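Removed: one protein chain of the complex. Kept in place: all other protein chains.
Chains: A and B, in written order; residue numbering restarts at 1 for each.
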Amino acid sequence: MTIAEQTRGGGRRSARLLRGADTVGRFLLVIFLTYLGLLAVTFFIGRVIPIDPVLAVVGDRAPEHVIQRVREEMGLNKPLWEQFFIYCRKVLQGDFGTSVLTSNPVMQDIRRAFPATIELATLGTIMGAGLGVPLGVWAAVRRGGVADQLVRVMGLIGYSVPIFWLGLMGLLVFYARLGWVGGPGRIDVAYEYSLTPVTGFMLLDTAIAGEWEAFGNAFSHLILPASLLGYFSLAYISRMTRSFMLNELNQEYVIAARAKGLTETRIIWRHALRNAMVPLVTVIALSYAGLLEGSVLTETVFAWPGLGLYITNSLQNADMNAVLGGTIVVGSIFIGLNLLSDILYRLLDPRTKTR
Amino acid sequence: MSAVNAPSPGGWREWLMSDRPQSRRQAALGRAYGGWRTFSRNRLAMLGLAIVIALLLVALFANQLAPYSPYIGDLRTTRLLPPSAAHWFGTDDQGRDILSRIIHGSRITLFVVVLVAILAAPIGLVVGTVAGYSGGLIDAALMRITDIFLAFPRLILALAFVAALGPGIENAVIAIAITSWPPYARIARAETLTIRQADYIAAVQLMGASPWRIVLRHIMPLCVSSVIVRVTLDMAGIILTAAGLGFLGLGAQPPTPEWGAMIANGRLYVLDQWWVAAAPGAAIFLVSLAFNLLGDGLRDALDPKGVK
Partner (left out) sequence: MNGPSVADMLVVDDLRVAFPNREGGMTEAVRGVSFRLGRERLGIVGESGSGKSQTGRAILGLTAPEGRVTANRMEFDGIDLLHSSARQRRALRGGRIAMVLQDPKFSLNPVMSIGDQIVETLDAHARVSRREARDRALETLRQVQIDNPERVFDLYPHEVSGGMGQRAMIAMMLIADPDLLIADEPTSALDVTVQLQLLAILDRLVTDRGMGLVFISHDLRLVSTFCDRILVMYAGKVVEELSAGGLQDAQHPYTRGLVNCLPRLGEHRHPLPTLDRRPEWAL
């Protein structure tokens, strides 16, 4: 095992999806295979496991000839591989079927819900990385110091506490008791209908409209769930930063840099962190993906009308088209983030480039 | 030299610590003792172990420990009472004693954790060792599948599985197990790759052992310890996922006193009767923390390379 592999193995989940691929062709093949796997799994869940999708549509009292007709309309009398092929084609065209719950095309629903989730997860990751990286560096440089203990405790809590429970308790304390933040939802109802959605991001939309009061209101709604996600991201990123930095600070090139008479500040930030950034990029991308996933629980707690809430609402109503559509979208983002982290990895580490 | 074959009463420690063990049993016990010494010096890990043991005892003696019934409350007199001497953690909207429900809920938590471990660890172990020992095409194919699973959003995939299978604790367990084996396969494969090169594997091969026998009898046992450490570290994640499924109404169904479902129930009253949601959440936190501390301690004791 190389050092790089060991450090990456420190992550709870490592983005090694593409790491073995060296040529562009293999690169694309791996993405293709992964995507095919995602489609196969969702197809399997949606078509094979439920007792009978036809009965779900027509009800179990429908006469036999209706059932037959619907079965043919849905293409369920075709062989399984052909069904899968049709399914793949539809998904790639962005057609996830119609939601039973909202009677809209699933894609349309997802498109509407998506910005809310992105807004939350992005702010959370910015908080997590913005604080987590410096904290982790500090913890590694002063081992056993305040920052080190903080990283340790935050990590333990972050890996042990149920996020939905912490969200509830946060609402209880900061919204109900102290009144510091806005409650559930993205914005107070009073502002909701005066606003024309442009980007779908509440902060941007209110700012574009120049509605600073609404902006403040949206911010007060956003800050608690975003801090919550930020905390989990911070716990993970700071812990990983610490361990990557400890690894780098033990390397010979750090001694060489000291022997050159560089300042500690420069050695830590320019030399060690620059090297630690290589695996850290993967960690940050994964934590972003993790927050998107965590949004399922967080959004339920905060009644945040994003993708996560959409998926859970659909789950509770057995709306499989919507559930699988949401799963495919989140899965695609995961694959995309894996890809992105791999590209960044290659950009940051000159050793992966061949001349 | 008078080597101690049967240890004298005071010589147990020396016998265990001996660097020239006389038998396999002595060597194994000695190693276990050495690991235990490292482990027991770690106070936080001991705390974790104590909490886990307490959880086991509570689950075992739930009927004796719970002061009230976890299922039946008095809607007229004991509904939504705050914590008091009679009801330490208060009562819920059905008038049920929350402490009693948490005590009984420990059984469900243990059930989930144990079952997921029993289902997922062997899958990972088999996939990883077979891939690592076979190499070539089988290895590539198995690991590609593993990587694909690793790249998926686990929680959401578990949600989709449960949605398809139908809500319920058993289906939640199956869904979590299906999504949590890939890391174990990775670990088992990495271990196998190093073991495969060992001379004694070559010796067994020369003696004509079949590949299956080599994998099952000679490679898998050596991978077990690192997989166990990883499973222990994952326990907290399993508990949290199960609680999350319960919170979303996809795990254990009412009136089962599952902790996540209890929080979902308490959510309706959180602004005024905070204790309904607070207590089960604290229980999840405590148990997850215990498994994390235990896992960290085990890793440090069994795998000195991992010590930071």
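A few notes on this one:
Throughout what follows, a contact is a pair of C-beta atoms (placed from the backbone, for glycine too) under 8 Å apart; a residue touches a chain by one contact, two chains touch by 3 or more.
Because the structure is predicted, anything quoted here is derived from the model rather than measured.
The chain not shown here makes contact, within the complete complex, with A. Across A:Val137, A:Ala257, A:Val283 or A:Ile311, the single residue that touches the chain missing here is A:Ala257.
One chain of the complex is left out; on chain A, the residues touching it are 251-253, 255-263, 266, 271, 274-275, 278, 348-351, 355.
Assume only the chains that are shown with their structure count from here on.
Centroid to centroid, with C-alpha atoms defining each point, chain A and chain B lie 25 Å apart.
Chain A makes touch with chain B in their complex at residues 1, 12-17, 30, 33-34, 37-38, 41-42, 45-46, 49-50, 156-157, 159-166, 168-169, 171-172, 176, 243, 246, 289, 292-294, 296-297, 300-301, 311-312, 315-316, 318, 320, 323-324, 326-327, 330-331, 334-335, 338.
By the touch criterion stated above, chain B contacts chain A in their complex at residues 144-145, 147-157, 159-165, 183, 190, 236-237, 240, 243-244, 247-250, 260, 263, 266-267, 270-271, 274, 277-278, 280-281, 284-285, 288-289, 292-293, 308.
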